[in-house]
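Omission of a single protein chain aside, the complex is shown with its protein chains in their original locations.
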Amino acid sequence: MSPCRSDRNLVILLRLLSAVSGVIVLLIIAFLLKEALPLFQTIGLTRFFSDASWHPTEGRFNIRPMLAGSFLISFGAMGLAAPLALFSGIFSLYYAPQKGARFYQGLITLLAGIPSVVYGLWGLLVLVPLIRKLQAPGASLLAGILILALMILPTIALNAHAALLRVPQALIRGAAALGLSRGQIVKRVVLPLALPGISTGIILGAGRAIGETMAVLMVAGNVVQIPESLFDPVRTLTANIALEMSYALGDHRAALFMSALILMAAVLVLVVAAESIEAKTVYE
Amino acid sequence: MLKILLLFWVLSLQIFLPQHTHAAGKEKTHLVLTGSSTVAPLVSEIARLFEDSHPEIQVDVQSGGSSRGIADARRGLAEIGLVSRDLKENEKDLKAFSIAFDGITIILHRDNPVKKLSNAEIVAIYQGKIKNWEKVGGHDAPITVINKSAGHSTLELFTAYFKLKSTEIHPDVIIGDNAQGIKTLSGNPDAIAYVSIGAAALEAELGTPIKLLPVANISPTLENVQNGRFPIRRPLNLVTQKKPTGWVLRFIQFARSKDVRAVIQEQYFVPLPE
Amino acid sequence: MNRLAPAKNEGFAGFVLWSVAAFIVAVFAWLMADILIHGAAQISWDFLSTAPEKAGRRGGILPILVSTLLIMGVCLLAALPIALGTAILLAEFTPEKSAFGRMVRRALDVLAGVPSIVFGLFGNAFFSVYLGLGFSILSGGLTLACMILPLLIRTLEAGLRANPARDRLAAAALGLSYGASLRHILLPGAAPALLAGLLLGGGRAIAETAALVYTSGYVDRMPGSLLDSGRALSVHIFDLSMNVPGGDQNAYASALVLIVLLFIVNVTTAGIVSRWRKTGLAI
Partner (left out) sequence: MSTVPPLTDFVSTKIAPAKKQPVGLIETKNLSLFYGLKQVLQSVCLPIEAGKITAIVGPSGCGKTSLISTLNRLTDLIPDCRISGRVLFEGSDIHAPEVDVIQLRRRIGMIFQNPAPFPFSIKKNICFPLREHGIKDRKEQTERLETVLRDVGLWDEVKDRLTQNALTLSGGQQQRLCIARALALKPQVLLMDEPCAALDPLSSAVVEDLIAALKEHYTIVIVTHNLAQAKRISDATAFFWSQNGMGRLIEQGGTKQVFEAPQNALTAAYISGVRG
């Protein structure tokens, strides 16, 4: 739309305002880089993986245990939450009675808005003691996975629901007119068509899982180690930042900003992946 | 519509800004104190007293570990850093002012039948060589080892006294504040932790189910810390970057004065000798 | 509309789906009941109207509520004009498929995906240290503003795009300037989205913890100005449950307050949006 003369000032104002949001993205990256760069120049990237351990105050920067922690917790949680979320979407769209579906969907929406610290609180006070009865210390990889799965379940379920809803009604009616049963329609028509949307939702859920801090920090025990069992405590990259940021100085602080950059990069990869899948969506 | 929105925006701004200018008008001076989680609760109490007698001053206290106290004092983020140990050689550029003394002791859950542990046993537990309470006279239950995260002087003093290397310790849970350690332990009867005596004694008095163990057969009492018999002893320091002046100086003087002895004792710390 | 006739031989699939749904409902019912039962016992007018004592074990949460609302207010006030400007530019002056539009949208997607703790780091480095705002409500609110920007922009953009094309054409055909059609037609049309966006953003701001710990800080007293540190409700819950022995009961109560606040936000949003849709009447 080519603006007319009287709108020129308005457009300049709009440009300025949106420039601010662009600048914020750049600022975030710039500041992370600025804080992380000194360390990157002195020790390079490899020592983040080759050092003996994570003792940043003594100049040892191995972040592999935290990477492992983040990876295991997020993927464990995704593995639990994604199928449940998909089933939940199918249930509320195709199987639940009308009123039940409305209530159910409302509940899921409400749950998606519950703050992570509340999930963390419940995990700390209810789940961790339960797991401790199974095997000490309770605060563990398992607790982290369960709480995180619970936390992202509503979000992925909402995404899956939306993706299923985008399958054109005409196709479903057409399939029904061919005499296919409900199960067949869902399996052969709806799911294949909604798959890109569902995958996008799952990938974005994974992004949220990797980035989650508080809930995991509260239940995972935060010991820097590569866990050998589900009952071992672990520390994620995000928890590491939250725990050590308060007293980190110099190289240590830079190392934390470095791990923030790694988190950003992971999220970027996930976003691009999600977008490329979304772009393949046939309908719409 | 745009006008309504703008009006709303400006109005809300009006609500927010006056407070700001108002406060600035009253010239309420802020003192920011950050650092050791052992010192923070004590200084908060002292600050409350100080504010009562000097209403024009507001003292903000935030914990985060002695290293943060050093760091924030150096960077100027805090007027005063809180450090629960002596300054190290490379920290001598800062000025330290002791306000009290404290010890570090081992704590267990109240329901744990173990009454005392030798130094060797403690070392073995923290090195992961003893993994079950049975070996040291308790129930058959795996030991949950609680360790402090780096940057806390409690960790440094503990490892120094027991000649442990931080790399040798195999913890099950990592905690930050003393209180977090006490809280974690109070919820887990098979855990072991080491914390500030002051913090632990105060919590025990408040009814938290923990007990303080002697170290090298010396009971962790205020008396033993005061007379120097208790082995892991440390000063609680206020540190500043420059020679203190003005309100900073007045606060430090107040924190070292007789007026706060009662507060220090209430918090189970040892006041400066008179 | 979507409900399809069940077939006789699909009992198993139906059984699995019903049990999954029942499981989800049960787990969340457990969670909510736990918080409701433990929290409700503590909540009273006193709890809402007094300051915390003994690190939050005793006393109430008044200063914390005030700080939370101030942080949210700063966040929305800062984010609103920026988000509105960007959304208008994206929705009205940038074709959906153009290179510029795609670039901005991708940047916003990335921003939306940035973990909140990273926002916390950024906020600490930029607002607290670089701009010298220290640990303050202002730092925290501005950090959150950066965080909710993508959400706000996307809601507003969708709202603006949802304006029927014919209104836009009709306005142009009447010789209205863009500014005039924006004021009189497009923005009122997008008002529900605007409100929903603000409420959603506010909800996100209330719920946030990680981004606030290193920006608005821990101080649990009544803030005297926006440059004071103020403890948000979620940070309070975190601190009580992690760091304060005997703080669990008040942590539950605070969590209940937080959930109720969010519930009100959610219901209001849903109500406004559906009412606007029904009446079709804008201003």
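Worth a mention:
The letters A, B and C name the chains in turn, as written, and every chain counts its residues from 1.
In the analysis below, a contact is a pair of C-beta atoms (placed from the backbone, for glycine too) under 8 Å apart; a residue touches a chain by one contact, two chains touch by 3 or more.
Small disclaimer: the values here were computed from a predicted structure and weren't measured.
Contact with the chain that does not appear here is found for just one residue of C:33, C:48, C:131 or C:169, C:169. Within the complete assembly, residues 95, 98, 164, 166-177, 180, 184-185, 188-189, 280-283 of subunit C touch the chain that is not shown.
To be clear about the criterion, only the chains that are shown with their structure count from here on.
Using the average of C-alpha coordinates as each chain's centre, B ends up farthest from subunit C. As a whole-number value, the distance joining the C-alpha centres of subunit A and subunit C reads 17 Å. Residues of subunit A found to touch two or more other chains are 246. Shared contact sites, meaning residues of subunit B that touch two or more other chains, fall at 176.
Against subunit C, in their complex, subunit B makes its touches with residues 1-3, 5, 9, 12-13, 15-16, 19-20, 22-24, 28, 30, 32, 41, 58, 60-63, 75, 77, 176-177, 179-180, 182-183, 186, 203, 206-208. Contacts from subunit B toward subunit A in the complex involve residues 64-68, 70-71, 141-142, 144, 147, 149-152, 166-167, 170-174, 176, 184, 187-188, 190-191.
Taken in their complex, subunit A has these residues touching subunit C: 1, 3-4, 6-7, 10-11, 13-18, 20-22, 24-25, 27-28, 31-32, 34-35, 84, 87-88, 90-98, 104, 107-111, 113-122, 124-126, 150, 153, 157, 169, 172, 176, 181-185, 204, 207-208, 210-214, 218, 238, 241-242, 245-246, 256-257, 260, 263-264, 267-268, 270-272, 275.
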